[in-house]
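Questions regarding the structure given below will be posed in turn.
All protein chains of the complex are present and in place, except for one that has been dropped.
Chain lettering (A and B) follows the sequence in which the chains are written, and residue indices restart at 1 in each chain.
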Amino acid sequence: MHRLLIRRLLQAIPTLWLIATATFFLLRVAPGGPFDEEKPLSTEIKEQIEAHYGLDQPLYRQYFSYLGNLLQGDLGPSYKYPGWDVQEILLQAFPVSFELGCWALLVALVIGIPAGILAAALHHRHAETGIMMAATAGICLPSFVVGPLLILTFSLLLGWFNPLGWTYPADRLLPAITLGLLYAAYIARLARSGLLEVLTEDYIRTAHAKGLSQRKVLLGHALRSALDPVVAYLGPAAAGLVSGSFVVETIFFIPGMGPFFVNGALNRDYPVVMGTVLFYAVLILLFNLIADILQMWMQPRTRHDEA
Amino acid sequence: MHRLFFYLKRLSQKRYCQPKRFLLATALATLAACSPSRTNVERGSQNQELYIGIGAEPAALDPHITTGLTEYSVMLALFEGLTTLDPQTMAVRPGVAKYWEVSGDGLTYTFHLDSQARWSNGDPVTAQDFLFSIERILSPALGAPYAYMLYPLRGAEAFNKGETTDFSSVGLHAPDPTTLICQLSAPTPYFLGLLAHNTWWPVHPPTIRQHGGMTERISKWTKPGNFVGNGPYTIESWRLNNGITVSRNPHYREVAQAALNRIHFLPIDMQTEERAFRAGYLHITSSVPVHRVDWYRENLPEQLHIDTALGTYYYMLNTTRGPLADKRVRKALAYAIDREQITEHILRAGQKPAYHFTPPNAGGYNAEARLPHDPSLARSLLAEAGFPDGAGFPAFELLYNTSESHRTIAEAIQQMWKTQLGINVTLHNQEWKAYLSTRQAGDFDILRAAWYGDYDDPNTFLDLGTTDNGNNHSAWSHPEYDRLIQSAAQADSAEKRQQYFQEAETILLEEMPYIPIYFYVTSRLIHPSVQGWYPSLLDNHPYQAIHLKAVH
Partner (left out) sequence: MTKHKREAHSLTAASPGRQAWSRLLQNRMARIGGFLFLGITLTCLFAPLLITSSPEAQDLAYGAQPPSAKHWLGTDSLGRDLFARILVGGRISIGVGFAATLVALLVGVTYGALAGYIGKRCEALMMRFVDAIYALPFTMVVIVLTVTFDQKSIFLIFMAIGLVEWLTMARIIRGQTRILRRRPFIEAARVNGSGHIRILLRHILPNLSGQIIVYTTLTIPAVILLESIISFLGLGVQPPTASWGTLIHEGAQKIDDAPWLLLFPALFFSLTIFSLNFLGDGLRDSLDPKETIDQP
């Protein structure tokens, strides 16, 4: 385990470098710059501003100075919001997105996994069709539809919740459901098919033959292998959840990271894009590592493989 | 989840006592009880706290580097210029300057500062502070985008362009702390109104120096705790994408006049904003979604506020591209558009169809020239240009930046050109920055554009047609037109000036490098408790004028 962690840590360095480099040049290739406005700046003023941020330097020098600052933990200032550092933005926004993501993940797991198991256990019965139809409905309803629907019903019609905001404990519920629902549906479908694959395997049949109850077989033996695809999916999904959703955070006016990912790119706010992307990359590496460890733990036979 | 939804719907209609459902409902209701029962509007109206939607996060709160209306609406609470604009009449009123004298030739203005004017830390606002502020915004190193707003000042342009580094060459003097003398290069009739613009506002020199120096853009001086301003309010808290709260500046010179204790500026997205308003989360929204306008007009007309704005929505034609080089073709395209259909059925919020370029009543100017809506004339013009019924007209593209409203208008106009002229245009959208880059490269046939006046004067619109205007990407150049705009700038009487503008506008419509479509309005939802909010052409709503009245 220690060796695995060290190895993955070492692998992370070139991966992050690759991401930083690709993103850096991707941004520079994109049309339009951070200081392009509808009422265009005079050339002199634009040059002054660009000089302020070192954008007048040759590209390779900008690249190396960015990497240099990065190594010192300096993500630079935002171009769009002068006076705000990228670190400051991330520190302010991440805890919010993280909390929302955790609640959504909880919603997704609490609904998704039992639904998937139940559907597999009730294979070929009407109940299975019902559960799977609900899961499919979850896939068909994007969050930009679910969010407004929930607000219209529970805030505007019933008056039970605030329509937006992130102040009171109850403000967490509607956004967490909006965000978690799609993931719940994915998990349910993946868990069901995973279980169905496993349930006819030899060792499960053996367990059945030994007289173990369906319930014990399901939960004790089958689940571990059956959830492999779910866990493989959950790695990147969880990273995506805790790093914020543009749609949900906009609809519910939640001060998380989501808008910075999208608006950073649309504003060509280079340091914000670089900062959020690298932050997200670290999360992806971390969550995929956790997922890989889980997958190995659930599949003892593959434990000694390289990861 | 859908079942949950279903239960709750049923629950809301009749009583249920099945234990499971009951539990669920109780749990939800308990959770709901954790949120306060009073809405922002109820609470705010009692405590004189205004909740106002501003649509987007302001880029900055530094009056010298910002350009947008969103920023302006927040900064209006935080700063005050030499003059202010009356919230009702837009007439120039004293601000930091208590009174002033103008020399006979209209070139020298002497301002006498209010001795009661204070910064939010208690320091007096002095003429030297204005000297510092104007030097700051004109310094090339700051890169202030709107520094040109100070160009009427003698020597300002040369200093801003780096032709001289000697600030004393700029026509600005402070003989004593309460007297400021401005010398202009030419008589500027709208000069006093210009002083109310944020580019002319003062900043607190010690604060600026403490946070990076006079010309440092990347400064933290506007952060809560650091901020010092001279307006009626000062920053209490600011969190990106979450809102700015301002509270009373106890040192403000007319502190008794401001009724509001606090203002919360909330950057809520347009769609979300309307729901927030309905739930009592906001007193004022920054806009109204088009499709909600009719509903409010029918059900809550007193809460729907639609004001004329100083802005034109138009299509810019690239006059170097194929048939668009022919002004008959350009006119044909313009005449074939049924603007009333667009304003009445698509925009629906009281926008005016634009049959000329400068919005009505801009600085008292009303264009006399008109373009007709005349499809048959359009067809014959097109035939004259060699494309009878659109035959042989080459394929061309209409570019707009992504937005539902732009798309809908483009689709309607595409259809009008197709049915009236037999011309096929393909639509193409780009996100904002890509659009700007394409536009600046002139790599388009027809482009959606818009212009909001920087100040209440026709010059801010008609200058767009001059050859070297930074926003003229149509490649259209007309020496006579340029000469007229130049003459207007130097005209010695208001009548002559108006006359030059009238002639220029006639040329613009005859040549048609820009096809005007409609004139903008500002639409907002405003709760009845808000008093003292008046219609304003430049969206200027001083917060001192506003108070909240309890409404039941």
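One rule holds for everything that comes next: a residue touches a chain if its C-beta (ideal position, glycine included) is under 8 Å from a C-beta of that chain, and two chains touch if they have at least 3 such contacts.
All values derive from a computational prediction rather than experimental measurement.
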Candidates B:108, B:226, B:247 or B:271 - the one touching the absent chain: B:271
Which of B:169, B:408 or B:440 contacts the chain that the document leaves out: B:408
Absent-chain contact - pick from A:112, A:165 or A:194: A:194
Touch residues of subunit B, complete complex, unshown partner: 271, 289, 291-292, 294-295, 341-342, 344-346, 402, 404, 407-408, 410-412, 414-415, 426-431, 434
Contact set of subunit A toward the excluded chain (per top definition): 7, 11-12, 14-15, 18-19, 22-23, 26-27, 29-31, 124, 129, 132-133, 136-137, 139-142, 144-145, 148-149, 152, 186, 189-190, 193-194, 196-197, 200-202, 225, 228-229, 231-233, 235-237, 239, 261-262, 265-266, 273, 276-278, 280-281, 284-285, 288, 295, 299, 301-302, 305-307
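Please note the rule applied: only the chains that are shown with their structure count from here on.
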Whole-Å separation of chain centres (CA-atom averages), subunit A against subunit B: 37
Subunit B residues touching subunit A - in the complex, by the definition given at the top: 1-3, 5, 8-9, 12, 28-29, 31-36, 57, 59-60, 62, 65, 67, 140-145, 147-148, 161-162, 217-223, 239-242, 266, 268-269, 271-272, 275-276, 278-279, 281, 431-438, 440, 450, 470-471
Residues of subunit A touching subunit B in the complex: 30-33, 36-42, 44-46, 48-49, 52-53, 77, 80-84, 89, 92-93, 111, 134, 137-138, 148, 151-158, 160-166, 168-171, 173, 177, 181, 184, 250-253, 255, 259-260, 266-268
